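With one protein chain held back, the other chains of the complex are shown just where they sit.
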Amino acid sequence: MIGTLETGHGLWSALYWLLSLAVLFLIAYFIYSSGGKTVKASGDKGKPFLSGNEMSKEETHVKSSNIYWGFTEALKSYYTPLKGEHTGDVNDYVSWFVVVLAVVLILAGGL
Amino acid sequence: MINEHLPALIIGIPLLAAFATPLISKINDKLRNIFVIGVLGATLCLVVSLAFNVFDNGIFVYVMGAKSTGLSLPSGYRMPIRIILEVDGMSIFMAIISSVVAFFGAIYSWAFMHKETGKDKYYTLLLILTAGMFGMEFTGDMFNFFVFLEITSIAACSLVGFKIRRGESSEAAFKTMVLYTLGALFVLFAVGILYGQYDALNIATLASRIQYTAMDKVALGLLVAGLAMKAGAVPMHMWVPDAYAEAPAPITMILVANSQASLYGIFRVCFTLYGLTISTHTVGWIIIILGILSMFIGVTMALIQKKIKRLMAYHAISQTGYMLLGVGVGLAVLSDANALNSYGLKAMEGGIFHIINHAMYKGLLFLTAGAVIYTTGKRNLNELGGLAHKMKFTTIFFIIGAAAIAGLPPFNGFASKLIIYESVYKFNPMLSIIAMLVSILTLASFVKVFQSAFLGPEIIKIKKEPKTMIFAMLCLSVIIIAFGLFPDIVVDKIVAPAANALVNSMQYIAAILGGA
Partner (left out) sequence: MIGNLPFVACVVLIILGLYTLIFKRNLIKIVIGLNLVQCGVNLFLITLGYKSDSVAPIYTMAGKEEMVLPTPQALTLTSIVIGLATTALILSFAILIYKHYKTADASKIRRLRG
């Protein structure tokens, strides 16, 4: 049928995927709607717990540099030389190009 | 009558309009904007009509200045000495991408560049860049390719350094210009080597005469390295974040198409010019290694960026790795007919399908980043927050673009990545696993951008984004969703002819030399 992609080793159809997603959503909604009402949070019950400190809403936003701190800290031995290589210096850009040119000439040319 | 001259018109109309733009700007600004958008829209229609022509009738050969290639001079001298434009499936595929991207870039620029000065020069350079891209994709002549390569590099670098109020723009333009010129000079050196050996500049003539001598190997190495640098392959990629971040947002979208035109150059050289005379296994593995490095280093550098456009530029490098991987696998098994039919052709189709998908969703993402910068005036993600409250349309388009680039169904990124995963797995399982890992990291970094820029409480005061910007982003989103829901139509009609055109280099040669 239209919309089915032959990947050479299988099939993928986005329309059937959306159809199955809609069916699953209906099942989930049916289960959700047959439950009881949740309690409305009021006063101090609904606010996030910040170790008892009072913070404005703007300060609770996690900044983008801090989001993946655990990931970057664990891979520090990989990231530090990598960041060190990206110097921003024109001479380094050209030297990288010449190095790769030499490697490709040796590999592709057998020189 | 127009049908006979289509390729020349497609290159010529933007070029002529580029030089008419400053004159029209003197009359009225709005008139000039409408003129530029009209010219690019007309070019888009011409490209589509040429596409129908090529898909129905085969390779379209257009001889500049004569009716056919075999015409002899009065002195009796007969050779295809003319400059020939040869349009086959792969060329018209790239031309479709370039024209769509340029058209939406011009529509977006109406509002984005509204407050800038020197807009007539901006539109002139945009049209020259587009004409140069078409020239690179249509030409059948190596030196003509070099000339158009230089045209695009001059236009692209001027546009990168367009905002001369910022010092960083001039710095990025300087670095980009040095590298572009150096790469183009090495391409010219290789063209000179090939000319000196075979006394021909025409790609088809060279392909029929080539024997793989030592000097040819030098020329191949120079061409692959020079063009791969222009496409942004690691480890020569360091100009890409600088240039893409400092250019105005619609220009970055067209620069992506420009890098892909250089990628087209690599494929044209490796598949058609050299064909089966090279040891395809070695060259294929070189391209695969470049692809894997680009994918991995691109995405890991993207995770730690703070500026929104620099992050997306690193993702552009990473996605270029997917294209190199897919087509590299196809090149590596080119001489093995069994493997080629089993998974090689499919891998190439995946890589080529990824080119058009990438242009669409990367263009959309850069346009949303441009909308964010336009409304807030800030580029640093640490200072942004809560933009989804006021900019609802941009948020939806960003979600569509981020889901497409991460390869989530039902968008188009998933379809092309699925083909690449499955075909490359048959070639070497390790490569496919690295590709999937890179996909997960891509999703991670876009979740980071989404959370820090769009979610959360409102931190800064912004204004709404203008309507032309929303219109351009909407059209790109519609294309992304359409390609995602009906990928088989795209693959059968547009991508498969392109992959077949690359693999059957004999057809390319026979179209000019007449079955010789």
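Labels A and B are assigned to the chains in the order they are written; within every chain, residues are numbered from 1.
Just so we're on the same page, contacts are C-beta pairs under 8 Å (C-beta built on N, C-alpha and C of every residue); 3 or more make two chains touch, one makes a residue touch a chain.
Every value quoted in this text rests on a predicted model; they were computed, and no experiment measured them.
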| item | value |
| --- | --- |
| Residue of B:M113, B:A204 or B:A245 in touch with the missing chain, whole complex considered | B:A245 |
| Per the touch definition above, residue among B:D120, B:E171, B:E383 or B:E458 touching the missing chain | B:E171 |
| Residue ranges of chain B at the interface with the undisplayed chain | 143, 147, 150, 153-154, 157-158, 161, 164, 166-168, 170-174, 177-178, 181-182, 185, 188-189, 192, 195-196, 201, 241-242, 245-246, 304-305, 310 |
| Residues of chain A (touch criterion as defined above) contacting the omitted chain | 83, 86-91, 94-95, 98 |
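Please note the rule applied: only the chains that are shown with their structure count from here on.
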| item | value |
| --- | --- |
| Separation of mean Cα positions, chain B and chain A [Å, integer] | 24 |
| For the chain A and chain B complex, residues of the former touching the latter | 2-10, 12, 14-15, 17-18, 57-58, 60-65, 67-68, 71-72, 75, 78-79, 82-83, 86, 88, 90, 92-94, 96-97, 99-101, 104-105, 107-111 |
| Chain A-facing residues of chain B, complex | 174-175, 178-179, 182-183, 186, 214, 217-218, 220-222, 224-226, 228-229, 235-236, 238-239, 242, 278, 282-283, 286, 297, 300-301, 303-304, 306, 342-343, 346, 381-382, 384-386, 409-410, 414-415, 418-419, 422-423, 426, 444, 448-449, 451-453, 456-459, 484-489, 491 |
